[in-house]
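Have a look at this one.
Of the protein chains in this complex, all but one are displayed in their positions.
Then we have subunit A:
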Amino acid sequence: MAAVSAARARRAAARTGQYAALVCYLVFLAFPLVWLASTALKTPQEMALLDPTWIPLEPTLANFAAAFGEQDLVGAARRSLGVALCSAVLTVLLALPAAYVLARYKSAVNRVVMGWVLVSQVFPFILVIIALFMILRRFGLVDSLAGLVLVHATWCLPFVLWMLRGYLRGIPRVLEEAAAVDGAGRWRTLVSVVAPLAAPGVAAALMFGFVSSWNEFLFALILLKDPGVQTLPLVLVAFTGPEGVARLGPLAAASLMAAVPSLVFFAFIQRRFRGGLVDGAVKG
């Protein structure tokens, strides 16, 4: 009896510890966002207090007014949204079939391809930017959102390919074989069996592509010069000055707005992140 009680107490303690760790992790994750919101609502005087407060003493919307009044945040956000959606979709469309082939077929070529995918990740941005700029200029894709989509998709492609290949390899091959036994052709098997099972992986890849493109700054800086096509990260840096000085209030207000679409996109897509979809699909 005493042993059972002790085991129960140990389990309760372990559970309490798990929840405490989870709360700490949530606080860690939420801190930047909460601090951003708090800063966005503070007056300049309050931001310069030596002992900062979490809740603004005199909340103000002046920072939002300044941010939206001085820069075309809405237009920039609309363009960023278009670029991020297109980049994410294009990346996944290109990566998915390639990842399937790499996951299902073993050959020397595939090994070389995977090696090249890994190697391509080590090239620093600065090594390619001037050549990239000149190529895009030749094709009339400088100052063009379409050019930026191509660049973002290309930049994300290796990692997304690697990610999806890993995911697809986790889908039991016997499910495809079972579909074939039931008379499904290759295309039907891919559409009706593989695609639904791959959905969580595709959702994760879309999320990665979207967030990478949404936040990307340097390619956009180099490629987009016309103010009419600039994306949100380029507009945000307008609130920073030399030697690390920044107008924190408007910057926080604009950054808070910039965080919203990623959160909404994640909320929209997160129901696709369902673990255990294939649990029990095969015996043994």
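Here, a contact is a pair of C-beta atoms (placed from the backbone, for glycine too) under 8 Å apart; a residue touches a chain by one contact, two chains touch by 3 or more; residues count from 1.
We adopt the following convention: contacts and distances are computed from a predicted model.
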Checklist outcome for this item: Per UniProt record, missing subunit out of "Cytochrome c oxidase subunit 3", "Aspartate carbamoyltransferase", "Diguanylate cyclase" or "Sugar ABC transporter substrate-binding protein" is "Sugar ABC transporter substrate-binding protein"
Item to check | Contact with the hidden chain (one of A:Ala7, A:Ala48 or A:Val264) | outcome: A:Ala48
Checklist outcome for this item: In the full complex, subunit A touches the hidden chain through residues 44-45, 47-50, 66, 70-71, 78-79, 81-83, 85-86, 89, 126, 129-130, 133-134, 137, 140-149, 218, 221-222, 224-230, 234-235, 237-245, 247
